[in-house]
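Here the complex is missing a single protein chain, while all its other protein chains stay put.
The block that comes next holds chain A.
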Amino acid sequence: MSDTAIEATGLGRRYGRRGAWALRDCAFRLPAGRVCAVVGPNGAGKSTLFALAAGLMAPTEGELRVLGTSPADARPRVGYVAQAKPLYPQLTVAETLRMGADLNPGRWDAAGAERIVAGGDLDPGTRIRSLSGGQRTRVALALALGKRPELLLLDEPMADLDPLARHDLMGVLMGTAAEHGTTIAMSSHVVAEVEESCDHLLLIGSGRVRLAGDIDDLLAAHLRVAGSAETDGLTGHTVVESRTTGRQLSALIRPAGPVSGDWRTEAPTLEDLVLAHLRSPGAPALTLTEEYAA
């Protein structure tokens, strides 16, 4: 088994020959066994990245390796739930699960898939077309998890769910990761929604990787500082974002060493980090590469 779940080098994807680039120059590595939040505003390129990793389309340039091989070859070991949760509307819930069993001979976890569906009080005889958005999400997740994937790609999995179902299904996902070491990449534009569940971050903005790495390491690499606007001393540090209100200056920086001068410093939250980078498109990207060890 590869110790890398996803690795991108110079990855780019453009729709149409003269279309805009949805992704450009993307390079990052997601180690196996991590739960990765793929965060970015609408239109940032998150869904494109998922579709590339799922092997549903080819990159325009660069390379993407999934579970140590090409996305197409990795497909039997990858579970993918697209944002629209595509299912066959005319099938019942039970028929959908039977389809999952037929399509994944030898790896299908019938009990696991049925447990996820049962958690939502779903009648197995109900047709997909008459399910609510949240119920469809539940069936789509059951289908993806029943495959016992090594890598789960979930595009906005929690968007349709009420808070109770969200907590429940996030618990199921975390339980799967704990039990089988499944790598999970899930996108969201709400950081708070995924913060507690993820240990790795991939922040995408305007088709580029802005931040990538272990969340604790990324947080440790940044500092929030506040002080008088006349204070010197931020030279030498990378200033991601700074704002002046009256005589007060507050900034998010990547310190190059100890911060000297009369600054109040504070550890940033993940949301601070994400928002500061999205508000400052010119700030340099940061990719923290981890050692090759679990």
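Note that in this section a contact is a pair of C-beta atoms (placed from the backbone, for glycine too) under 8 Å apart; a residue touches a chain by one contact, two chains touch by 3 or more; residues count from 1.
Everything below uses one rule, namely that contacts and distances are computed from a predicted model.
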{"item": "Chain not displayed: protein name in its UniProt record (\"Transketolase\", \"GntR family transcriptional regulator\", \"Benzoyl-CoA reductase\" or \"Lipoprotein\")", "value": "\"GntR family transcriptional regulator\""}
{"item": "Touching residue (missing chain; options A:A5, A:L64, A:V139 or A:V172)", "value": "A:V172"}
{"item": "Per the touch definition above, residue among A:T60, A:S197 or A:S250 touching the missing chain", "value": "A:S197"}
{"item": "Hidden partner chain, residues of chain A it touches", "value": "35, 167, 170-175, 177-179, 192, 195-199"}
